[in-house]
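I am attaching a structure below and will ask some questions about it afterwards.
As you look at this complex, bear in mind that one protein chain is not there, while each of the others sits in place.
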Amino acid sequence: MTGNPMAQAEFVVRTIAQTAVANEKYFGDLDAVVGDGDFGYSLARGFEVVLADWDTFDRTDVATFLRKIAVVITSKVGGTSGPLWGTAFLRAATTAAASPDLTGGTVVTMLRAAAEGIQARGSASLGDKTLLDALIPATDEIARQLELGSDAPTTIRAAATVARTSADATAGLEARRGRASYTGERSIGSVDPGAVAVAVIFEALADAWPTAS
Amino acid sequence: MTGNPMAQAEFVVRTIAQTAVANEKYFGDLDAVVGDGDFGYSLARGFEVVLADWDTFDRTDVATFLRKIAVVITSKVGGTSGPLWGTAFLRAATTAAASPDLTGGTVVTMLRAAAEGIQARGSASLGDKTLLDALIPATDEIARQLELGSDAPTTIRAAATVARTSADATAGLEARRGRASYTGERSIGSVDPGAVAVAVIFEALADAWPTAS
Amino acid sequence: MKKFVNDPRQFVAEMLKGVALANPDTLRYVPAYNLIMRADAPRDDKVSVIQGSGSGHEPAHVMIVGKGMLDAACPGDVFAAPPMDYVLETSKLLATPKGVLHLINNYTGDRMAFDMGKEMAEAEGVRIETVLVDDDVAVADSTFTIGRRGVAGNFFVIKVVGAAAEAGADIDDLVRLGNKVNSVTRTMGMALTSCTPPAKGSPLFELGDDEMEIGVGIHGEPGRRREKLADANTIIDELLEAVVTDLPYERGDDVALMINGLGGTPISELYLLYGRAHEQLAARGINVRRNYVGDYCTSLDMAGASLTLVKLDDEIVKGLAAPAEIAIRTF
Partner (left out) sequence: MKKFVNDPRQFVAEMLKGVALANPDTLRYVPAYNLIMRADAPRDDKVSVIQGSGSGHEPAHVMIVGKGMLDAACPGDVFAAPPMDYVLETSKLLATPKGVLHLINNYTGDRMAFDMGKEMAEAEGVRIETVLVDDDVAVADSTFTIGRRGVAGNFFVIKVVGAAAEAGADIDDLVRLGNKVNSVTRTMGMALTSCTPPAKGSPLFELGDDEMEIGVGIHGEPGRRREKLADANTIIDELLEAVVTDLPYERGDDVALMINGLGGTPISELYLLYGRAHEQLAARGINVRRNYVGDYCTSLDMAGASLTLVKLDDEIVKGLAAPAEIAIRTF
């Protein structure tokens, strides 16, 4: 998985989309515990459109491609996830526009931009029991692996491991954002669906990386 | 149980009332199978009033007493059972007015009058899967025992046995009257609650007879 | 039992108290006879229209008492016809020089209570006429039974008769009108779940997760047959076929279409059913001119629905379109 930035972007987006569709029920069941159960459904319906319209997206450059994806997510995904995930893709696109080479460093900047977008849009912070609690630690781990000089497969696998550990750890948190926050202390004890989704996506990327590279 | 006709009438009515109240749930559950489940409730609410107002009924003679009971049943019991059981008591009262001595023969005539009243009021015939399918055979059995010269306990026990056998046999019939008839063939296989109630009442009378006599 | 209930024996009385408290200016409540009546009834210049039946079918009938609808309703306990003296006392209280009209759903218990109540009220000088409602096509009109049941279609009889009574029609004309509406009204219902009478505390019948009952009435009695649970379109098509072919309703007919909820079905699902029914009628060339979607005649908390068609003519449309004011309302 080197060289062509567009191929890389396509691989990542396609993997995210396929993972979202494949895990509709799993993500939905997680959201049913203290939320309203629609997370898997919302995500799957949106990424289904991404897959269906796959060939139609403008591939002038990575930034344009990601912006098109962002538009689909924002306009086709309802609930809280539409605006959040749409914003994440949009911010990543903006970063990619500035550094079209898509180096490891660019990827980290894109992920940080995505997380900041989510933070701003949802007024959530680390520890509020949201997808940020998997996304931010995983991004930090990618940055750390790059500093260590690890190769791509090692880096993404390490990020997946951290994402999973962090997602599991959300079970200990009390939800402060989203539907789950209304249940107060009762949200403690179950994992955050958004954080788990981030972990599952990183794992899928790590699993698929060798064959794709 | 000889001599005083009023004591006899009181004993029978009180036993019927107590049996109806004690079997509310049982009769209701039977009515739930292919009916609407209210038979036990309706009967219990009415006979509860009979027991509560027990001392207030005019006891000038048996006919008057039974007529008062009939009024309570007719005005306090809803559903199909109110008019049917009320009519039965009223017709029995009318017979008692003509023969105030309450011999065995009078009792048979009263029961036949009651059954005819129910038949007329509900346009039901023997075999339509109603309480008549226990009441009429039991009455016939009383008449037969009187011809044989049996004493009261033997007679009532024999009537109870026939009532029970007849009630059980209603399971083989298709309902042609009442709520159960709407289910058509599906009513076959379960007993008629009204017929079972008649059997349970005769059994209670047979059980209580020696102590009361 | 997942219900809002205190002492089950007080269920009906407490519900009626709520209805009365919510409508202090327009309704009068007589607890002794479970009687809800218009505060302005009886009126010398109109026939009083009354309905009995058991409770558990709300809003029928206590919540559809009001201007242009019923003058009174005197329900029995849950699923039990009112005792005869409720009918008698209600008839006497509502007596007017123009008479009292009994609208009766065709059930043994209701008919007996109203027959006896009528006889006794007439003996006291009240003029009474009767209209029987028997719109349920699930019950084959066999000579062996008492005949078809009265179910959700009674709304249309009440509405048209109520409007005419409000306009001062004579009792004979109301009888003619009621019989006419009933004669062009057909209903078929089905259940996804059973229902739980408060006094029983458990469901009247058990239905598997993948089963449904076709042809249920409104008393929790099982239907004509149990089938494998089907999707909404299949269900509505089956109800429609049974209803349309019964009268029959034919190409070119104008109809009123009611999708009635049985008490536990949300209105979202009823509108989904409505959409399908409307389209399927259109495909048969039958024109839906008026529609009714909601809970009109329920079976406690049963999840399920019934479909009713009324063949329209000018006289019936006039009655349906006339203004009316009842206890249940949105605003």
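Each chain carries a letter (A, B and C) given by its place in the written order, and its residues are counted from 1.
The rule is short, and it goes like this: a residue touches a chain if its C-beta (ideal position, glycine included) is under 8 Å from a C-beta of that chain, and two chains touch if they have at least 3 such contacts.
Just so we're clear, the structure is a prediction, and the values are computed from it rather than from any experiment.
List the neighbours, among the chains on screen, of the chain that has been left out.
In the entire complex, chains touched by the missing one are A, C.
If I consider the whole complex, including the chain that's not displayed, which of C:I104, C:V216 or C:V293 touches that chain?
Hidden-chain contact among the options goes to C:V293.
Could you tell me which of A:P5, A:G35 or A:P193 touches the chain that is not displayed?
Considering the complete complex, A:G35 is the one touching the chain left out.
Which of these touches the unseen chain: C:A140, C:A167 or C:I267?
C:I267
Which positions on chain C touch the chain that was left off?
That gives, for chain C, the contact residues 2-6, 11, 14-22, 55-56, 58-59, 63, 159, 192-193, 209, 229, 231-233, 235, 263-276, 278-279, 291-295, 298, 300-301, 303, 305, 320, 324, 326, 328-331.
Applying the definition given at the start, please give the residues of chain A touching the unseen chain.
Output for chain A: 28-29, 32-38, 41-42, 45, 74-84, 86, 121-123, 176-184, 186.
As a working rule, only the chains that are shown with their structure count from here on.
Drawing the touching chains as a network, do you get a line, a ring, a star, a complete graph or other?
Graph shape, chains as nodes and touching pairs as edges: none of the named types, so other.
Using C-alpha centres only, name the chain that sits farthest from chain C.
Between chain C and every other chain, the largest centroid distance is to A.
Distance from the CA centroid of chain B to that of chain C, rounded to the nearest Å?
Result: the chain centres lie 33 Å from each other.
Averaged over CA atoms, how far is the centre of chain A from the centre of chain B? Could you give it in whole Å?
Here the centre of chain B sits 75 Å away from the centre of chain A.
Can you check how far apart chain A and chain C are, centre to centre, with Cα atoms defining each centre and the answer in Å?
Chain A and chain C have C-alpha centres separated by 55 Å.
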